[in-house]
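One chain of protein is taken out of this complex; the other chains stay put.
When the chains are written out, they are named A, B, C and D in that same order, and each has its own residue count from 1.
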Amino acid sequence: MDLASKLEKLSLELVQKQDYLYSVTIDFERLESLLLSFLNEFGYITLDSINCRDDLEDGFFTITYCLQTEERDHVVMIQTKIQRENASLPTMHTIWPQAEIMEREMHEMFGVDFPGHPTLIDFALEYWDNMPPLRRDFDTLEYVNSMNPFREQRNDALDAKEEMKKKREAKKAAKLKAQQEAEAKAALEAQNNPSDEVKNEE
Amino acid sequence: MESGFYGSSLDGNLKCKFEESGLANTHEIMEKAVRWFRSRSIFVVAYGTGCGAIEMPPTFTSRYDAERMGVVGVATPRQADLIILSGYLAYKTLRRVIRTYEQMQKPRYIMTLGSCPINGGMYWDSYNTIKKLDDYLPIDVSVTGCMPRPEAVIDGFVLLQERIRNGEKAGWEKYDENFEFYKENQKRVLGGHIDPSYETDWYNLKSGGKA
Amino acid sequence: MKNDLKNTIKIFHGPQHPGITGNMSVELDLLGETIKRAQTHVGYLHRGFEKLVERRTVVQAFTIVCRICVPEPDPNEENFARAVENLAGLEISEKAKYIRTMVLEMQRLATMFLWMGGQAGSIGLGLIPQWSVCDRDYMLDLFEELTGGRVYHMYAFPGGVRRDLPEGFLDKLSDLLDYYEKRIIVYNNTFFDNVIFKKRAIGVGVVNRDEVLKNGYVGQTMRACGIQKDVRKDMPYLMYDKLDFDIPIQQDGDVYARAIVRRDEMLQSIRILRQIIKQMPKEGDILQKIPKHRKFKLPADDTYVQTESARGAMSYYMAGDGSEKIRRMQVRGPSLVHAYTLLEKLLVDSELADVAMTMNSLGICPPEIER
Amino acid sequence: MIFQIILLIMLAYVVGFIYFGLYRNITARIQGRYGPTVYQSFYDSIKLFSKNNTVSYGWMFYLGPVIMATGAVLTLVLVPVFSDSDFLRSVTSQGNLFVLLYLMVLGPLGNALAVGTGGNPFGVMGVVRGLTRLIGLELPFYIAVVGLIIAANSSDIVHIIDVQKTAGLNIINHPLLFIGAMISMVGFFGASPFDIPGAPQEVYSGPRTEFSGKFLALLMSQGSLFAFAKLVLIVDLFLGGADSLVMLVLKTFTIFVAIIFIGIVYGRYKVEQAVDFLMKLPTLIAVLGLARIVWFG
Partner (left out) sequence: MNSIFLLLNLLPILFLYQFGGALHVSLPLTSEFTLSLIQTPLGTFFAYLSLISFLLVTIAQKSKKLACNYYVLQFLLSMAMLAIVLAGDFITFFIGWEIMTWSSYFLISKSNSIDIKSLQKYILFSLASAFSLIAGIVIAYSFAHSFDFSVISNSFKDMPFNIKVALIVLFSLSFFTKAGVIGLHYWVVDTYSKAPNLFSSILSAVMSKMGIYGLFLVYGNIVGYQELKMMFGTILNGTDFGYVLAWIGVATSIIATFKAITQDEVKRLLAYSSIAQLGYIIAVIGFGTTYGVAGAMYHTLIHTIIKLLLFINVAAIVAQTGKNRFSQLGGLIYRTPVSFVMLLIGIIGLAGMPPLGGFASKFMMYNAAIDTKFALILIGMLFSGAASFLYCYKLVYGIYLGHPTSKNLETTKEVPISYLIPQIILALLLVLAGTFPGAFIKIINPILVEFSLSTIPYSGLGVMNSAVGSFNGFFIMSAFVVFFVLILLLITRIKSKAKNNLNRFDISYCGEVPTQDTSLHFGFGFGTDLYRIKFVNAILKRSSSSFYESLATQTKKTSELFSRMYYGNIHNTMIIILLFFSTLFFIGVN
């Protein structure tokens, strides 16, 4: 891959993840310049998607730009890390028009700010006043319980966990009982036909 | 010209009992006949709200053909009797569905597909879908299946037709009777943003009248 | 920009509209019947799918993956399965690969028939939707036999497929393909060569070629502009590198060209399915054993998979974090870019009568945009 | 005379709705399905009549469908249904062909006022499309009608029928005029290439967007009266009128089936394409027929 050699010059290391998938991790400052160089020099003209992964424990978002060349025979993922609190990314919509809608979605779902983005209006949620939903510290179950109550259980409703426990005990008990019966039967047979065993032994 | 040219303006008690409807205010046989005609021709509004909308084309086209029952799709809520809520309802969709439902003319019915409108179904823990449609809109017929087969949907139509023919109490009467209950729930879950959000007394809420 | 909207009226090609396939709305500013500005609105079907996946293990997520895109569930299942296999390093058997390829191509044919119904319905030709949806139904019967479900199959499980072929399935499939070959000739005469469809479709919704690759337009929109690119050929997965088929293209990039590209692709799918029926291995295990779903741990790694759906390249970004739950999964369907960047530009200065037809020919499927 | 009028309206109502029911059945059978019963239109109209509440935007909205129904009934009354018997002869002798031509447009224009008060932009766009399409539709039809008037040298329909008794049916003597008239008849019936005003996929059911309940029922039943009146007009002008009820039903149904089969196979034009098409070929055919009558006597 001549791309690997080119990246050597920029002291970046190209990792091959799958047979058509390569990834490059860089730090945030050089992101925009690298994207432009990918577009102009290396011929990766198609921006396929901008993905964001929320690593709550380490306190940063991993942003992945997936680029493809004109032949579309492999995908290069450019990954970078930005800190979670008031994260902001350079907007790419002047270069790739489709980046506008991808950035609008990421703004609404993760709260990532894109200075200079024309339409940071709501993408899928209407009148949403809570924190951006796809961040990991937003607990969707607790939000759902507060917003609209579930249908009250049917009066003959059963709780799944107890039922499982009961079934396990019932199976264990049944196995136990079966063993005891087997022993009892065996013991019974042993009594009423001691002669057979003796016959077998002779 | 403020008061209506024909027909009285809304009197307080709008309990739309069956007797005050159209031709049916003569007597018993006439009422039964009108119920029979009503059951024989149902207009469904063209609104695929959820993922069950994929089963609507097969139901209304040549293989399963709901038109045999007299069930036809129409474009606008004004002309429709039945709205099919096919699957889960996001908050944004719920606003439009309430608007469409209230623009339909009585008697109007709601048919829901799958278990998502009943108890949240597969998206029980999603932050953007409602969990129990009964609080917001009265449901007449629920069809089981995720997504129900065209035969199940047509079975739903047949059940609805039977109910209309027997003259059972329909959803729209429930909606009129406890209108406040429904409006409160809607206001709570939609964060007060019920269309129309501007100041006109759209549904005569202030004057206690009904839709 | 503001002054040319001076005398326009605003209407919605809205969520409740017979001309919309699915549940989205396009806000139009009209001068007479010429569109001066179009804005797409989605979110009517948003169920926060990616949030749900984060709370579910692989097997639990598998059941709701196929409900992302309603007219065409199988590419989602295939993407999900392949992404999990990439992460967990599973290797699936030869027979499972053949079965998965067969299911993908069968679903592709069914979606093409549904598209044809929508396209003919948008110009008022009531006859074709009735026929094409009925033909699609015959394919759904085969799916029901194979996977147990008509629309949502939940069949391509990470590590293989969940059920083996019922015997006599392949002969039924080849009979259906013969029937389809005859039907496509009928559709040719009544729909593709229909005078009115030609007059309505030629020269409408023209996508200019040089921005196709840059803006990431995929599928028939790309191939109708003369760019011969297809994920099945460029980044072959499953058995596509062993099957020979070609990628039909057209040159002038309007609604009619996209329709002709779709018709040729149907013929190609039939050709692929015929080869699969011949080469399908008789025996071989179809599902690899994977540990219990509570203990099936995904490594802290991420991957990016692409599949060619009937409307274009659909790609999944998936990341695990060592626990049994999926850390992150992002879906990028073809409709996201088609509905926003392409549609809003295409509709300006076009007519209100062309909105339904253009949207259907771009293959826009609303649940895929906002999941 | 009053009793005959009521009888005619009932006949038109029943026959019109049965034709519409047959239309839905024939299209269903072509599409490979069973389709509703033949009496489905009756069920639909009675259900709509018996709706509990309707919505109206003031008195003009209320009067719109009424004007449209009046136009339909007036057209029906002025068309001589039976050629030789003096059924309603005293009425039909008052009006003549020009009155009918303009009555056919009076109803839709009256309804357009109600659509305007409704205030729905889709409704107005449907009306504008209907009127623009009318420019194209009227051309071949008027040429055919004018040709027949000049040929029979009288604009009274009964006279035209008598002329056909002696000189042979107009469909044989003036085939070109018949083709022109039939093409625009497809448009007047709203069959497929020209069903532009109420296109659901484009204009959200056009002029009928705001009508509900009993107004919609009134529009549907006046539609059946109007269709019957137009069919009888075509039969009178080109097929020499019908002397008995059986002949009337037979002839009108053949015309109706011809229109159905034209409509089934085609999609829908845009308005300007429809007017362009109508101004070129059908008008040329009709003008040739007209020139033959005017110049060669």
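Please note the rule applied: a residue touches a chain if its C-beta (ideal position, glycine included) is under 8 Å from a C-beta of that chain, and two chains touch if they have at least 3 such contacts.
Since the model is a prediction, treat every value here as computed from it, not as a measurement.
Across the whole complex, the hidden chain's contacts among the shown chains comprise B, C, D. In the complete assembly, the contact with the undisplayed chain comes from D:G118, out of D:G16, D:G118 or D:G206.
Only one of D:R33, D:K47 or D:K214 touches the chain withheld from this view, namely D:K214.
For the chain missing from the display, the contacting residue among D:L11, D:I26, D:L131 or D:V257 is D:L131, taking the whole complex into account. Where chain C meets the chain that is not shown, the touching residues are 7-17, 25, 30-34.
Touching residues on chain D toward the chain that is not drawn are 49, 51-58, 60, 62-63, 65-67, 69-70, 73-74, 77, 91, 94-99, 101-103, 105-106, 109, 112-113, 116-121, 124-125, 127-128, 131-132, 134-135, 138-139, 142-143, 146-147, 149-150, 153-156, 159, 204, 209-210, 213-214, 218, 271-272, 275-276, 279, 287, 290, 293-294.
With the whole complex as reference, residues 1-10, 14, 16, 20-23, 25, 47, 76-78, 96-97, 99-100, 103, 195-198, 200, 202 of chain B touch the missing chain.
Methods note: only the chains that are shown with their structure count from here on.
Touching chain B and chain C together: A, D. Computed from the mean C-alpha positions, the centre of chain B lies at a distance of 35 Å from the centre of chain D. Computed from the mean C-alpha positions, the centre of chain C lies at a distance of 44 Å from the centre of chain D. Counting partner chains per residue, chain A shows two or more touched chains at residues 124-126, 133, 138, 140-141. Contact with two or more other chains is made by residues 17-18, 43, 46, 48, 51-52, 55, 130-131, 134 of chain C. Against chain B, the residues of chain C that register as touching in their complex are 14-18, 22-23, 43-49, 51-52, 55, 63-64, 67, 70-71, 114, 117, 129-131, 133-134, 136-137, 140, 150-152, 367. By the touch criterion stated above, chain A contacts chain C in their complex at residues 17-18, 20-21, 45-49, 51-55, 62, 64, 66, 70-75, 77, 96-98, 100-102, 105, 109, 122-126, 133-134, 136, 138, 140-141. Per the touch definition, chain B reaches chain C in the complex via residues 45-51, 53-55, 57-58, 61-63, 73, 75, 77, 88, 90, 92-93, 96, 100, 122-123, 125-129, 146-147, 149.
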